[in-house]
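One protein chain is absent from this view; the other protein chains keep their places.
Right, chain A next:
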Amino acid sequence: MTALHDIPAWAALLVAALVLIGSSLALIGSLGLLRLKSFYDRVHAPTLGATLGMASILSASILYFSLSQTRPVVHEILIGIFVTVTTPVTLLLLVQATLYRDRLEGRNPLAEKPAPGPQERG
């Protein structure tokens, strides 16, 4: 890792905080991938890193390169738009395929849940 460019102290601290927040969220999401029990629970976990984690690391990158090159560098927005558009599409297709495969094997994953109580219904 080479020497970092000179950026103001507040910006360095802000970039550090954003990177830490984003990587912690990605780590929590991937640990959820390990710990949750069924596929339908696990499909929610990585979206933590794919939404807020990605957004905070991208804004750290935008802030750092805009200040170190002294001009606005916003091409990271491309990744942001692309991932935000594509993540729901991929996960919906994947859950659709999983439901289809579960029904082919004669299992109904939605019937395995306990019956909702009176206060949850509606």
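The working rule: a residue touches a chain if its C-beta (ideal position, glycine included) is under 8 Å from a C-beta of that chain, and two chains touch if they have at least 3 such contacts; residues count from 1.
Quick note on the criterion: contacts and distances are computed from a predicted model.
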The complex's invisible chain, by UniProt name, from "NADH-quinone oxidoreductase subunit K", "Nitrite reductase small subunit NirD", "Multisubunit potassium/proton antiporter PhaF subunit" or "Fumarate hydrolyase": "Multisubunit potassium/proton antiporter PhaF subunit"
Absent chain, residues of chain A that touch it: 1-2, 4-5, 9-10, 12-13, 15-17, 19-20, 22-24, 26-27, 29-31, 33-34, 39, 42-43, 45-46, 49-50, 53-54, 57-58, 60-61, 64-65, 68, 73, 75-76, 78-79, 82-83, 86-87, 89-91, 93-94, 96-98, 100-101
